[in-house]
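Subset of chains shown; positions unchanged.
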Amino acid sequence: MTRPDKRAPDALRPVTIETGLQRNPEGSVLYRCGGTSVLISASLEDGAPRWMDTPGHGWLTAEYQMHPRCNPRRQHREGRRGSIGGRTAEIQRLIGRALRSCVALEDLGDRTITIDCDVLDADGGTRTASVTGGFVALAIALDRLVKDGSVRTGILRTPIAAISVGLLKDAPILDLCYLEDRDAEVDLNVVGTGDGAFVEVQGTAEGAPVPRAQLDAMLDLALGAMPELIASQKAALESVGVNLDRLLEKP
Amino acid sequence: MTRPDKRAPDALRPVTIETGLQRNPEGSVLYRCGGTSVLISASLEDGAPRWMDTPGHGWLTAEYQMHPRCNPRRQHREGRRGSIGGRTAEIQRLIGRALRSCVALEDLGDRTITIDCDVLDADGGTRTASVTGGFVALAIALDRLVKDGSVRTGILRTPIAAISVGLLKDAPILDLCYLEDRDAEVDLNVVGTGDGAFVEVQGTAEGAPVPRAQLDAMLDLALGAMPELIASQKAALESVGVNLDRLLEKP
Amino acid sequence: MTRPDKRAPDALRPVTIETGLQRNPEGSVLYRCGGTSVLISASLEDGAPRWMDTPGHGWLTAEYQMHPRCNPRRQHREGRRGSIGGRTAEIQRLIGRALRSCVALEDLGDRTITIDCDVLDADGGTRTASVTGGFVALAIALDRLVKDGSVRTGILRTPIAAISVGLLKDAPILDLCYLEDRDAEVDLNVVGTGDGAFVEVQGTAEGAPVPRAQLDAMLDLALGAMPELIASQKAALESVGVNLDRLLEKP
């Protein structure tokens, strides 16, 4: 089986992480992997949501939106005709949960962080790109708070990244592009850390149920890719003067 | 660690499956597990959705709704104030995907099956109850089509069931009630078959990332419960004259 | 003229009132009359609506919803596509007005009672079933408040029930099923007390205007049915330990 872009089954698409495209957000990232690009901003606001009743604790939430022309055919601008769809709701909840797990919210103070993910081009993997790129935007924003003394180092608990794996003709492949995603028998999205632990696992057998051994192989493939993704995040952070290791340091 | 109802870590809550509470649906099930109860109906309609362009193929979709008083405090009736929330959207997409995987849609004819899941009482596990009970409602409805010769036997590919597992103080436990779910460090929902294969896996580490070994232990626990759940389904089906084995038989 | 189920023109359909199907609501009733069944819950909440400016007075409101498969053909789940329809709005306002008339709201304290009426099967008379069954759920919830001393006896002013009457080929008939309702020239819904007084009258001549004498005959028929309906309510209340007479007793 040959992949459309000749990649090995366990190879990632090329990742580029550009920062600062937007001036206003505390963290701004344009994350690209292959034909997918997502514009991500991390915004800091004073005040926690009203439903929280734990003073001094902060919150993090995410919004995800497809640009109407992120696909070969233009689609309606979501939200203009009623409300957001189920897929969008599901994805932005995943991004929010994943990135909340990296932050020591109990020490964030009465702050809300919002991660906005706008998909500019979609070629598979937009939700995992949002998580992986979202981590970079989040770290840039938190670094600012650490540097001005508003929060302690270690407010960021651990780096995380996300990637998709699939099963195509019974063989596991990493980081599916749209064409592969469309044909895959299984679509599994994994959010993980650099040292082999899981933050979120979400997989669906589109066709026949998947034996345990194949699930294991797919989980291995996803976990194996985390160090490379986290290295990309680290490099992007360094380029804007954020030292990830110092940010993670326990105070 | 003792569970609120003294269950063993790998024990299910008592399951009862009542049929026929509603007269109109082709399949009607009231599924209860512990303090959770879900009213489920399977409705058959002629015609596939307009966006499908494969004549002779059918479709299955699901809707999920919390009764405003399924919890200790009454909540707004969802849908009355604009649109459904993200959690509801996410859950009904899961139910639909899971139950679609059981049906040979390509041989269903131009039909749409809708699974309506109305949570009457919520005490944890409402989404997995919807899938496990939804399978029974689905099988009753399909049996009717098989018996009147509208579709072939084997239209139902495999029985599936679903259960939650969690990690509480680092120990895996099965079938969490609300109190356990609230405190669990990980919440993993698994849809599987009777012979150890996966249909859907969806898990989130609410606290610290989860090492691979613990994920494996949780997956084992969930898979181990499938035979007992499927036996309950089979018994409920028998009580209304549906022989699951014959329904599954390849023609 | 013969009725589809051979009933006499002044005969009610068999009524069954099951309690406790839901665990969470203060009052839970499954009301059936013929092929119609309505799941009703009465919920108590602290606090009166914000627009009320009479401290110590309570409020009662109702919501009504058709289950998407309460009819032979599945319908859209109301509220998912915009807002509730005019018929639903009209019916739930009727239920709320009728049940408010039974309660001494000025002595209820700062409380809100919500009556949720979910039609599980619809075969005519769903709004009157909601009122008659709603009274039972309301009485169970109020009895709890009386027994724990939160409100006085007599908080419930009077039992009420509701029934439909119609004119079919110029003859008045009681308690119309769907087929009769569809063909009736007049559809009149009456909410009344056991001793011949009216709480609400709502009637429409679908065809020719109705002479006064026929209106009178229909009102007689409706009023005549109240004692039997109220006896059913009383029996259902007794089965869960609620003595209606004591509840009504002036303190």
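Order as written gives the chain letters A, B and C; numbering starts at 1 within each chain.
Criterion: a contact is a pair of C-beta atoms (placed from the backbone, for glycine too) under 8 Å apart; a residue touches a chain by one contact, two chains touch by 3 or more.
Being a predicted model, the structure only gives us computed values, none of them experimental.
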{"item": "Full complex stoichiometry in copies [only 3 chains shown in place]", "value": "6"}
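As a working rule, only the chains that are shown with their structure count from here on.
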{"item": "Category of the chain touch graph - line, ring, star, complete, other", "value": "line"}
{"item": "Core chain by centroid distance, with centroids computed from Cα atoms only", "value": "B"}
{"item": "Copy-to-copy rotation for chain A and chain C - C-alpha atoms, rounded to a multiple of 5°", "value": "120"}
{"item": "Euclidean distance of C-alpha centroids - chain A vs chain B, Å", "value": "29"}
{"item": "Rounded Å distance, chain A centre to chain C centre (Cα mean)", "value": "52"}
{"item": "Averaged-CA centre spacing for the pair chain C and chain B, given as whole angstrom", "value": "34"}
{"item": "Multi-partner residues of chain C (at least 2 other chains)", "value": "none"}
{"item": "Parts of chain B lying in touch with chain A, wherever the complex brings them together", "value": "82-87, 89-90, 92-93, 97, 101, 158, 160, 188, 192-193, 196-212, 215, 219, 223"}
{"item": "In the complex with chain C, residue positions of chain B that touch it", "value": "21-25, 35, 37, 39, 41, 43, 45, 63, 65, 67-74, 77-80, 83-84, 114, 116, 118, 120-121"}
